[in-house]
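Showing subunit A:
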Amino acid sequence: MRLRWLRLLAPLAAVLAFAFVLTSCGDSSDDESGGTGATGSTGIPEEFQAPTAAPDDAKSGGDLVVLNEGDIDYMDPGAAYYQVTYMLDFAVFRSLVSWAPDADTDPTPDLATGEPELSDDGKTITYTIRDDVKYAPPLQDRTVTTADIKYAIERSLLPGVANGYTSTYLSGVTGMDEAIKAAEKNTTEAPDISGIETPDDTTIVFNLDDTSAAGVMGALSLPVSAPVPEDYAKKYDAEEPSSYGEYAVFTGPYMVQNDCVDESGKVTDENCSGKITGYQPGEEIKLVRNPSWDADTDFRPAYVDTITFQEGFADPTSASKKILDGSSQVTGDFPPSPTVVKEVASGGKYDPSQMVVTPSGGERYISLNTQEPPFDDINVRKAVIANSDRVALRNTRGGELFGPVMNHVIPPLIAGFEEAGGLNPPEGLDFLASDTGDPDLAAEYMKKAGFKSGKCEGSECNITMVGDDAPPGRDTATVFQDQLEQLGFKVQFQPVEHSLMYTKFCSIPSQEPDVCPNVGWIKDFNDPQAFFDIPFYGPAINPSNNSNWPQLDDPKLNKAIEQAKLVTDPNERAQTYAELDKQTMELAPVVPWVWDNDILVRSDDVAQVTNLFNGLTDLSFTSIK
Partner candidate 1 sequence: MARYIVRRVLWGVALLVIVTAVVFILFYVLPTADPAKLRAGRTANPQLVQQIREQLHLDDPIYVQFWNYLKGVFFHFDFGESYLSQAPVKDIIFHRLPATALLVVGAVILWLAIAIPVGIISAVRRRSLMDRTTMVTSLAFISAPVFWLGLVALYLFASDVGVIPIFPGQGSYTTADSFLAKCGSMLLPWMVLAAATAAIYARYLRSSMIDTLAEDYIRTARAKGLPERQVIMKHAVRAAITPIVTLLGLDIGLLLAGNAILTESVFVIPGVGQEIVLSIRRSDLPMIQGIVLFGAFFIVIFNLIVDILYAFLDPRVRYQ
Partner candidate 2 sequence: MSATGHLLEVEDLRVHFDTDDGVVKAVDGLSFTVEPGKTLGIVGESGSGKSVANMTILGLTRAANAEITGRITFEDQDLVAADDAGLQRVRGNDIAMIFQDPLTSLHPFYKVGSQMVEAIQAHRDSSDAEARERCIELLKLVGIPDAERRFGEYPHEFSGGMRQRAMIAMALTNDPKLLIADEPTTALDVTIQAQILRLIDRLQEELGMSVIMITHDLGVIAEVADDVLVMYGGRAVEAGSLDEIFYDPQHPYTWGLLGSLTRTDRPRSADRLSQIAGQPPSLIAPPQGCHFRPRCPHAFDRCTETPGLDARSGSRSHLDRCWLGGEQKRELRVGPEGEIGLAERKEPVATPTGES
């Protein structure tokens, strides 16, 4: 049975209508968006809402510049696991399915000719792909086949590629376990995944052992499904780690400049190797037009001629001003500083439309270690949450535009968000009712926990916290430290460098402090599954690379999580996850404080289009006026 779009559209429309109704009734008890014309479902004022379609008179040509503070994570599409890298990847790598700028729930067919076919039992997914997509030079005479997609997925299991999500989401694919084991044994050759079949060049079939199809289809919308020709890539994948990232072949409207083409995308060297010349790590990435790309085969218009990523802009204020005052530039991986955000929002020198705010699909929370006293007592946890002034915590990021206060697990624009309460906390969870804190309620919970004074007493109150040593993370941690101390806790706060905080403290259960204030989660794709599968799932706790920071291991919740991912019907799925959301928040494992917004600025002359999937600029739809 084909998945019918209509069945999806109906509930979506209903949700949006519901949201509009809420707004027009002026019900915004949780609406801190300030400013007029806010929509209830995201809290973002209208003047900053993202354009998700190119203007009708969009012009072709020009050079777009993206300013970045840091770098992409990997050029290898099989290894990439970072929203900013996806910004690049969506422009240079076509995948089985991808995301058009305005696609918010279902991915857009890219190499696929249309919707996949899902079998009645939900255990077989079949895609048909186009037969007319060619690779960029050096493989300009070669057409993309489904075998290339199969290889791309298989090679992602190699330790030399180390994809971070394939084994999680495709765990239900037949033969996956064997393939993973084979990759461990032979680290220089991609294993065969028996459950993926390619009966012909344009058909690819995924056979599952369970009904986790939704997760599979979601993962296939990420760059891991970008085709990689086996005979071309084999020799690079045989190295440890794989060097394919230096020789990747492209299929999108743009390509990263390599030794085959010049700046205008013309082929200059017949005997080139495909070595990427346009990527200087930490410095610059240069994208030029892909000479093999055919506009008729793609939903992307591709207006600009070249795109350059300039990296190393360490100071967001001066970089943002450079963009706002200059031409043909947009921000990449950093938000403008709070001062610049205020300046643009207030009108005056800059047009407010030069700033664009979009939900990022990510959230931040403060995890409380449920395995150790005092936070092993749910009443203490509820007290801490009730006591927290979460607006103050949110404001350490820079203010309202940086995101609404988080009240439950599923963030805006993800299925299940509205059902879970929308911008408001789930019904009946009194400790989440106030976002500025309710000290009386907190005292009550402390009393229930056995602290007669309503504040913490005794040696249990000495708690440890490890957080970021740089703003804004550090500010959030210190504000929270104050709030904890109001409740009588004595907090020992150790600030460390960000990646150190993760890899040496918060991600190692045996080393984990009582509080990790700077953790959070961001979507992998537009499905709520990821927000529970690892961060709140007991069996996911692993001794050296743990992302279930509260170390929550509730048997009932674990079972519910396992069952939820097997629901295939989108309506049911949204409802199931909304209930799972409430069930998780009932256990009060974390202090939720913000659903992150992506804020970007653009130069006056850029007709910027945002891709709702990652909240960043869609390079294939943006044009220069």
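Just so it is clear, a residue touches a chain if its C-beta (ideal position, glycine included) is under 8 Å from a C-beta of that chain, and two chains touch if they have at least 3 such contacts; residues count from 1.
How were these picked? Simply put, all candidates are chains of the complex that A comes from, given by their letters.
Predicted model only: the values in this text are computed from it and were never measured.
> Looking at 1 or 2, only one should touch subunit A in the complex. Which number is that?
1
> Considering only the defined contacts, which subunit A positions touch candidate 1 in the complex?
Touching candidate 1 from subunit A are residues 67, 70-71, 73-75, 81, 159-160, 162-165, 167-168, 180, 184, 187, 240-243, 245-246, 280-284, 308, 310-315, 318-319, 321-322, 325-326, 496-500, 502-504, 507, 534, 542-545, 547.
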